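One protein chain is absent from this view; the other protein chains keep their places.
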Amino acid sequence: MGRTVLPFSQVWEEERERWRKFRRALRREDQAHLDRLFELARLHFQAGVYAANPWPLESMFMAMLLEHEKAIQKLTERLRRLEGSQGAEGDGEGKAGKALPRSET
Amino acid sequence: MTRKVQPGKLWAKEPGVVTPALPSTLTAFVSLKPGRAALLWGESIRSLGALACAWAAARGTRVLTVDAANVFDPYRLVREARRLGVSPREALARVQVARTFTCHQLVRLMQEMPGKLRPGSLVLVLGPVSPFYDEQVPLAERRRLFKELTATLEALKMTNPLLLLQPRLPPEAPNRGFGRLLRPIADVFGSCRELASGP
Partner (left out) sequence: METTGWLFDLYPLGNRMVLWFITPKGERLRVEDDFSYCLYLSGPWPQLTRLARAFQQRGWIRRAYPAYGRDLGSGAEIEVIALELEAYSLLPPLQAWLGKLREEPACYNCDLETSAYYLYCRRLWPCAWYDLKIEEGRLAAATLREEPFAPDLTLPPLSILHLGLTRNPLVPLGAGNSLFLSWEGRTLELEASHRAGLVAELSSLLRRLDPDLVVSDWGDEAIVPQLWRWSREYRVPLALDRETARLPRRFSGGRSYFSYGRVVYQGPSAPFFGRWHVDRRNSFFWREAGLAGLIQISRLGQMPLQQAARASPGTLITSMQLARAVADGFLIPWRKGEPERFKSAEELLTIDKGGLVFLPPVGLHFNVAELDFASMYPTIMVVHNISPETVNCGCCVEEGAGEHSPRLPSSLPQGGWGKGPEIVNPGVPPSRVPEAGYHLCRRREGLVPRTLKPILNLREQLKARAKERPPELAASYQERQNALKWMLVTCFGYLGYKNARFGRIEAHEAVTAYGRDKLLTAKELCEAAGFTVLHALTDCLWIKKDGMTAAELESLSQNISRATGVRLSLEGCYRWIVFLPSRQNPERPVATRYFGVFEDGRLKVRGLLCRRRDTPPLVRRAQEALLARLADVATRQELTARRPELEELAEGFRQRLREGGIAPGELMITRVLSKPVEDYKVDTPTALAARQLARAGIKLVPGEKVRFVHRKKRGPKELQVVTAPFLDDLETYDTGVYLELLNRALDEVLTGVFGDADLLRPKGSK
């Protein structure tokens, strides 16, 4: 309806198409990871749309990174809880030295 | 005097093998200067339009694009420009776009162009024929308007190089032969097949 600039979902498709050869030469199990990465980029389409970056791949990478950051945060939290509960029972020593890099929050 | 572009410059040389976009189509572009108009039609006008703009930007030329078929793709422009060593910002700044949605708007826009043109700018019209297939406007009126369009384009090409790119019309549009009427103003014309888009 009077829209000229491609919808972001189409831009995403075109970007993914460009990585077809890269994907082909990956092992199958790695291909699955790559596919999931691209799916992650979809979760923040609205930000890509709003930013209107002339190089949309950058917005897609940022979205993937964002999801990774969220996953890392979650895992760090879980690990801390698990290690914390173990520490209370076992050694009595904190394992602070071995903690994963902590994010700001 | 019209000269048809040699087949092989724009067509794939063998079935299944598509020649890289750049060298072949540049032949049509390189010949563009004031007094000359090129008319190309085919499937991949979206890419070709972006390529033309990128090529012009790479040479430091301003482009005024009139999009009458809703096929202008700024993302593609940036992509093609980068391959030619032009930064996204520069490419996007050198290309000006105006869209038209009716044949009346297209004719009016073209008629008002001279005031906006700088010497050396490329005038690119995407889908010059497309709006004329809208049957809500009586055919006689569309024909009259088309004549006005061709006259305006003839005058325009005298001062600035003119590139006309026409995508295929949808099969449901009843053919009225407007494309044929456009050919006389073109010094270079031909059809283009699917262009390969690289990584």
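Order as written gives the chain letters A and B; numbering starts at 1 within each chain.
One rule holds in what follows: a residue touches a chain if its C-beta (ideal position, glycine included) is under 8 Å from a C-beta of that chain, and two chains touch if they have at least 3 such contacts.
Since the model is a prediction, treat every value here as computed from it, not as a measurement.
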Selected residue (touches chain absent from view) among B:Ala38, B:Leu64 or B:Val86: B:Leu64
Residue numbers in chain B that touch the chain omitted from display: 53, 64-65, 72, 74-75, 77, 89, 91-93, 95-102, 104-106, 108-109, 112, 116, 133-138, 140-141, 144, 170-174
Contacts of chain A with the absent chain, listed as residue ranges: 1-5, 39, 42-46, 49-50, 52, 54
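The rule is short, and it goes like this: only the chains that are shown with their structure count from here on.
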Centre-of-Cα separation between chain B and chain A, whole angstrom: 40
Chain B contact footprint on chain A (complex, rising order): 2, 4-6, 11, 14, 18, 21, 54-56
Chain A-facing residues of chain B, complex: 67, 70, 72-75, 78, 88-89, 92, 97, 99, 101, 197, 199
